[in-house]
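All protein chains but one are shown at their positions in the complex.
Presenting subunit A:
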Amino acid sequence: MQYPSKLIEDAVNEISQLPGIGKKTALRLVIHLLKQDKESTLHLSEALVNLRTQVKYCKVCHNISDEEVCNICSSHRRDHTVICVVENLPDLMAIENTAQYNGTYHILGGIISPIEGIGPDDLKIDSLIQRIKNRSNEVNEVILALSSTMEGDTTAFYLTKKLKDFDLKVSTIARGIPVGGELEYADEITLGRSILSRTAYLHG
């Protein structure tokens, strides 16, 4: 596509890097921004810059956080003896939105998939084990809330193996979630029910 201005071209190129946005959509957004007053674009860019430069990850559960420790991990009203292991932030938010769960989380930051070169060392598995090992945490239950895909199942199996020597209840969320389904897209009722009726993992 030919652009009348290098400024427009640069903006379109940057915006179209975002997932799900092609050049046409990017151009529409750029033109929209130009029609608004300057302030709104400045607010937008400021928010993005702050997001990227100031964001922190909770050093306990790897949730996104404004502080060293996120507000779930630091809350006295949450049950710190239970950890729910999820793949990523959207999955954590999906479970939070069910309002059925009062424990803490642990974000793995991905899922085991050899094809994509993602192995256990690329995930936050060690820090999970450390959390459990640390007696003062008194963790007595781990819930594996991973997508019911082959990769989710493989990751759950691997974690179960790593956790089997601890005095813990390890469970996986009940599969009200369609097989092959991604957690993030499950509706809240299904997801809420799955959390409540989680099933214990058999040590194999």
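Before moving on, here are some points about what is shown:
Everything that follows uses one rule, which is that contacts are C-beta pairs under 8 Å (C-beta built on N, C-alpha and C of every residue); 3 or more make two chains touch, one makes a residue touch a chain; residues count from 1.
By definition in this document, contacts and distances are computed from a predicted model.
The UniProt record for the undisplayed chain lists the protein name "DNA replication and repair protein RecF", from the options "Pyruvate dehydrogenase E1 component subunit alpha", "Aromatic-ring-hydroxylating dioxygenase subunit beta", "DNA replication and repair protein RecF" or "Oxidoreductase".
Remark: the omitted chain is touched by one listed residue; of A:11, A:27, A:94 or A:112 this is A:112. Touching residues on subunit A toward the chain that is not drawn are 112-115, 117, 119-120, 150-151, 153-154, 157-158, 161-162.
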